[in-house]
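Excluded from the complex is one protein chain; the other protein chains are retained at their positions.
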Amino acid sequence: MATAKVREILSWYSSENPGVKANLARLMNTGRLAGTGKFVILPVDQGFEHGPARSFAPNPGGYDPRYHIELAIEAGCNAYAAPLGFIEHVASDYAGDIPLILKLNNSDSLSKGHEPCSAITGSVEDALRLGCAAIGYTIYPGSGARNEQYQDLRDLILEAKAVGLPTVLWAYPRGAGLSKEGETAVDVVAYAAQIAAQLGAHIIKVKPPKDHVEQAEAKKVYEKFGIPTASLKDRIAHVVQSAFNGRRIVIFSGGEAKGTDEVLKEVAEIAAGGAFGSIMGRNAFQRPKAEAIQLLHSVMDAFAKAK
Amino acid sequence: MATAKVREILSWYSSENPGVKANLARLMNTGRLAGTGKFVILPVDQGFEHGPARSFAPNPGGYDPRYHIELAIEAGCNAYAAPLGFIEHVASDYAGDIPLILKLNNSDSLSKGHEPCSAITGSVEDALRLGCAAIGYTIYPGSGARNEQYQDLRDLILEAKAVGLPTVLWAYPRGAGLSKEGETAVDVVAYAAQIAAQLGAHIIKVKPPKDHVEQAEAKKVYEKFGIPTASLKDRIAHVVQSAFNGRRIVIFSGGEAKGTDEVLKEVAEIAAGGAFGSIMGRNAFQRPKAEAIQLLHSVMDAFAKAK
Amino acid sequence: MATAKVREILSWYSSENPGVKANLARLMNTGRLAGTGKFVILPVDQGFEHGPARSFAPNPGGYDPRYHIELAIEAGCNAYAAPLGFIEHVASDYAGDIPLILKLNNSDSLSKGHEPCSAITGSVEDALRLGCAAIGYTIYPGSGARNEQYQDLRDLILEAKAVGLPTVLWAYPRGAGLSKEGETAVDVVAYAAQIAAQLGAHIIKVKPPKDHVEQAEAKKVYEKFGIPTASLKDRIAHVVQSAFNGRRIVIFSGGEAKGTDEVLKEVAEIAAGGAFGSIMGRNAFQRPKAEAIQLLHSVMDAFAKAK
Amino acid sequence: MATAKVREILSWYSSENPGVKANLARLMNTGRLAGTGKFVILPVDQGFEHGPARSFAPNPGGYDPRYHIELAIEAGCNAYAAPLGFIEHVASDYAGDIPLILKLNNSDSLSKGHEPCSAITGSVEDALRLGCAAIGYTIYPGSGARNEQYQDLRDLILEAKAVGLPTVLWAYPRGAGLSKEGETAVDVVAYAAQIAAQLGAHIIKVKPPKDHVEQAEAKKVYEKFGIPTASLKDRIAHVVQSAFNGRRIVIFSGGEAKGTDEVLKEVAEIAAGGAFGSIMGRNAFQRPKAEAIQLLHSVMDAFAKAK
Partner (left out) sequence: MATAKVREILSWYSSENPGVKANLARLMNTGRLAGTGKFVILPVDQGFEHGPARSFAPNPGGYDPRYHIELAIEAGCNAYAAPLGFIEHVASDYAGDIPLILKLNNSDSLSKGHEPCSAITGSVEDALRLGCAAIGYTIYPGSGARNEQYQDLRDLILEAKAVGLPTVLWAYPRGAGLSKEGETAVDVVAYAAQIAAQLGAHIIKVKPPKDHVEQAEAKKVYEKFGIPTASLKDRIAHVVQSAFNGRRIVIFSGGEAKGTDEVLKEVAEIAAGGAFGSIMGRNAFQRPKAEAIQLLHSVMDAFAKAK
């Protein structure tokens, strides 16, 4: 039976069909955080996004697709997320071992001079035949190509719902509309979380916001109403509030690789701010496996004991 | 049984199938203005359009999607309009409590440097499965991307009609073709209302026009025929006339948040000019709930006693 | 806002999308029984099923399709149910006045010598364009053609759900598998209610069961466990229990025309047994209108005061 | 501009789209009866139904498809109805000269030993490419194959409506369920008219009923309520009443060839009974053309001066 916490979270998705709810429940009932309503997900799309050497040279075991799903399983993650090739390579041999999230679009780093836009590289049909529990998708709010991304998402999310698959949405502001600093500005990240929720995402993934307000119109409001943005904890709380007052699952990425202490300090604040979890890629798979598992366990513990 | 007024208004839509008429009737038979043929609709798309803090910080209850539909129900609005995420969050728990309008396209404020164009973020299929009474859509006459918007609307409106859903069209002139002042010029707003009606909209939403004529060719005509534009009442009457001589439902937005007296003074003129109602977002949900209900009731009273 | 009773009933349909729930809510929020969770529906398919003179000669106003929808509206019924032609004739002129149920299959009495089977005479597409709140369908458990009926229903119910339409299922046991008396035997009616619920019906319509057990195997069980069937009230309670222990809406037909006292005495027992309402055709429209309204009001009162 | 009579008749079809209404108007605004709301239609499907010699030997000009459309035009009929081959042969050369009704199903007389059922021999697509104003279809109530016929009609009528084509329905009771005499029994013909109307037909074509009541259950009602059936006029009135109390267009066939006086006497009673017109095949095209035109004019005069 689902815990009261899991039932409460599912109640926020009351318009969804039982298939979508059941897959959300699967994600919440898996791993060391099962039943807590908290999430630690292992995503490995960096091979596509940044290239293989940048991703896997620090810990060459990661060139092998089996490495990551085993890491996710051994560490007790809620789910493992990856592009089509990585998922296809392991879906059969590890069938049923851990919920899979098929990332349906991905962007490589080989071309330049255009507004950020990922290619659609997988389908809902793929997610079903591979036994996945959810689809994943990335939007770039602020991009000149955002409308095409939102519209493609509209189609995918509707198709996925119909077959009982929830959507995990990576919302990464970037593009001509934003300064580099603005990509992680607290107003912009909160806005991205809101957009993701309005587009119908079930689980929203954003970056931890910085203490910077990008938009002039927003700045007036943050000042007038004294929205606190000095501590990461406060900023996290604001982003979670911005996703339907905490009634959508919002999880945060770990970002670039860094030291264990640094990671855990950041996670502690993220957890304290009311986040539903972390999605941690490079900080996990670029470490030796034992260290990675230890780190992931520490991260899980941080979320387990929060609120 | 529908009132004579509701029957009269429905008679203007005689080419529509009974499904479209029944949903128009539902909108007119709901709330405190039921049976009068007048409308006060609560729209909450500002989270998507302007960002969460700018929208909800003034009255933080509004971060929660339930706040708005409850406000609409408690105030006795004819309908509640919002993007997919907000509608999905409440459609099941408040099923049947108030007619819903699913806004099918939305535009965020994070990107720059392109002609105004909303992304299509919902579908007619969504509107049906969520039990909505109408679809909503925004066009930007004056935008370099207007043709794509009109064409996408053509497809959506035809698809919606076939399944009995009427269309509420937000017609907001903006883009390279217009000065900032021109966006609310009386000739431009009247023109936008005409375009909306010609595109097949059932309910047309425009901004209250200012005493300014933007287009040189129009200016000659307004002067030659002495079209009065000095008072808001006269301008409203001209816009309503421009939408098939008052035989299409035209409602006006409240625009930016302002003081109660200012709102009610404007509404009094809008009602006196023959408008069919108001669509009032920020001026409603950014106030404390009790005040908002009081204001909405005053607005409804103004329309109820007009003509 | 829906009453607690309506919310409770809707909670039994939690796997449905908000569109289906909203239409169930519309049915429950209409007419004199609005908010009670009880139903009195006027069905007029007898012109098709029994022929025009047998149906309408007793009260010739009923030859006119407008008569019946006006009777349903004036009496304060929850809904009006009829085949395509009758619905089409009134759907536009009475748009929005009362929830409509389009009966998608119908059977005439002109042919002989085959197992009972209705023809499919309308579609979900028709229900949408005509603005209906539900589809209706008839199955004949016991017929040699039952499987085709169940399979066609499977398709229609799935199609209807996707667009937010619930299904009202007439479950009338008849055919080579049953004696004439067996068609209303308590075990058979209870079985039909169970089949209807298992097929996915949202509202189940059966005939009041008689104190007769048709099936030998069932007879043993009814005797062994002392299932009371002597009073109509007990039999109704057993049928309601047989439809998911009262967690599906079960309503009962009035059957052949009879005297007012007889009708009301029967209804009192039906209501006492826990039925959700009556669907009353001939006993309503074959009386003069004023008498029919009076009778329908009495029936509504009986249900309103039950439990 | 349409006459008041035509407008009144169109008002009975208020749920239809303007395309269907416009084609109904075309039928009513054509020929010598234009504007009266009355119809005389020439149908020539006997070549298919009875064979060429039985149909055309009496007046061999009729072997040529051009003969019939010219007769219909010269006589001032409202429309000409025929199967695909006859329509295709003349549709181009006489384009626009008279409204065409494409009979979409037909039955030949070469096979035996099965329940009556026509083959579908044309399509809505054919009707459009050939410039027809309506489709025609035949049902055989009483046939063991009636359900397939009703279901095929359901699809065709929906498809035709969507593209603006009304449906003319030949309702000819026959089959195992009926005695030979019963095929034209007054209760059976009235029942067939009701079924046709409930199936969504716009124009209903039945045979003039005989003074015979076929069904035992009906007989009781006809006697109890004293429904007059002695005169043809009374029987016609009853059939028209049975088609939605005269709010559907019901026209009557002339049946087998007979003498002019006999035809006109029958037509006089049909017109007096409130029929909307006649559909007259063999009695027209099996006479020499001049005589046929004279007869058709007399028939038209009878309808023109009725009520």
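Which chain is which? They are A, B, C and D, in the order written, and residues in each are numbered from 1.
Simple rule for what comes next: contacts are C-beta pairs under 8 Å (C-beta built on N, C-alpha and C of every residue); 3 or more make two chains touch, one makes a residue touch a chain.
Nothing here was measured: the structure is a model prediction, and the numbers come from that model.
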item: Missing chain: touched chains present in the view; value: B, D
item: Contact residue for the chain not shown (choose from B:48, B:94, B:191 or B:303); value: B:191
item: Contact with the hidden chain (one of D:5, D:129 or D:305); value: D:129
item: Touching residues (missing chain, whole complex) on subunit B; value: 12, 14-16, 141-144, 146-148, 150-151, 154, 158, 173, 175-178, 187-188, 190-195, 197-201, 215, 217-218, 221-222, 224-225, 227, 238, 241-242, 244-245, 247-248
item: Positions on subunit D where the hidden chain makes contact; value: 1-2, 6, 10, 17-26, 28-29, 73, 88, 91-92, 95-97, 125, 128-132, 162-164
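In this text, only the chains that are shown with their structure count from here on.
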item: Greatest separation from subunit A - chain, by CA centre; value: D
item: Between subunit B and subunit D, centroid-to-centroid distance (C-alpha), Å; value: 49
item: Rounded Å distance, subunit A centre to subunit B centre (Cα mean); value: 35
item: Chain centre separation in whole Å, for subunit C relative to subunit B (CA means); value: 40
item: Subunit B residues counted as touching two or more neighbouring chains; value: 17-18, 88, 91-92, 125, 130
item: Touch-based graph of the chains, sorted into line, ring, star, complete or other; value: other
item: Touching pairs - complete list by chain label; value: A-B, A-C, B-C, B-D, C-D
